[in-house]
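Note that one protein chain is taken out, while the other chains of the complex remain in position.
Right, subunit A next:
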Amino acid sequence: MTAATDGINLTGLIVGPAQMWGAIRLVPLLRPSPITDLRLNARLYDPDELSIVRTGPRTTYLSYIPHAFVATWTTDTTPAAAYGTQLRDSADTRPPIGIRLALRRRMARREDRHRLRFLPLHLAMEGYLALQFGGPPIAWQEWTRHAVTRGLSPRVEASYAGATVAGLDDALRVFEIHPDQCGMVLYVADALAAAFVVPHPDDYRALHPTLLQDFYGELLFHYTHLYPAVPDFTSRLDDTVIASIADLRAQLARVDADWRAFHALMADGLLAAERLTVTPVQRMGRFTLARFLPAFNPEAENHIGETITDEAGQLAYLKTFRLSAAQTRRGHLLSQLTANDWDLDATATALGTDRDALIQRLDRAGFGHLLRPDIIDACRTRARELRSRATKAGPTK
């Protein structure tokens, strides 16, 4: 079921030249022939907006609901957030799997305006991790009952809403969306922050503002304060070989090709990432929804995310989140635990350490609540004794 691949395949998408604003570099992904049989769920579109949905009533198409998408899904009027990206048949009228939101009054009022939005919260991030790691599959005696039955939930990860990333609002506002644009790669101070791909330009146009409400890693939040501006990459035409207009056009075509190659280089943290673990979660029609995890290598960029691909492997939907260094370390621990079926001794061996050290690492990483309290206490006592013996031994020597 789970497969390891190298990188995300961007076949069918053309990389356009970047548009800069301060420290933000936005690279559009263009799709010459949009995918029409997979569209954003029609219920997500503003009913007053007539210009967007052009599918006729009898056209059959599949629809998708992005993760953490807030809308009035249920039959009553309370808003709910989608839990995990979901694929649906267009005839399907059942509400999708979601989490009801108990909103304060102010947010509920915003909901009335039919704005497309994601949950701008840690909730989305938590959901991601909980989705990725279900918890111990075998009820080893060290883990608490809660960990075994509920998994990691509730799990808190800190992230920054796009609105707090300095300059991102202006960058998205002044970005000139291409008529055939289906995606965006977002760089902050030339660090790859997020990639976002949808099947159709109309979907992209509807979802473009939500990039601001999206969540971003801590690193990117700091980068925008540290780096005021990124340089403009202009390519110079070689004028010695140009003797006619046709030569000039040939040079322009070469520059276009250079752009694409250059971007492939810039985004290689995601596009050429090694050992992505891809887990298919849902298959509908010719499309497959999958979640992917990075190799959790603490020395490289790590992106988690979701993809929808068609039968030929062409990318229809992609959304990624860049993990911070601390999150990578936590992910690394979790992935090692998963690989060893949450067996503490086996995991400790795999990590090249002993059982106590692993328990301490789990505790420090914020996973202490998953282990039985007496196990942690015993481990802490042993560590304290070890420390006190060392300090006593130190001065006497």
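Methods note: contacts are C-beta pairs under 8 Å (C-beta built on N, C-alpha and C of every residue); 3 or more make two chains touch, one makes a residue touch a chain; residues count from 1.
Just so we're on the same page, contacts and distances are computed from a predicted model.
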Worksheet item: Of the candidate names "Histidine kinase", "ABC transporter domain-containing protein", "Purine-binding chemotaxis protein CheW" or "TROVE domain-containing protein", which one corresponds to the UniProt protein name of the undepicted chain?
Response: "TROVE domain-containing protein"
Worksheet, complete the sentence: Filtering A:D6, A:D239 or A:D341 for touch with the omitted chain leaves A:D239
Worksheet item: Out of A:A139, A:L252, A:A325 or A:A339, which touches the unshown chain?
Response: A:L252
Worksheet item: Given the contact definition stated above, which residue among A:A4, A:A139 or A:V174 touches the chain not shown here?
Response: A:V174
Discussion item. Could you pull out which residues of subunit A are in touch with the chain that's been left out?
Written reply: 16-20, 28, 174, 176-179, 232-237, 239, 242-245, 248-249, 251-252, 255-256, 259
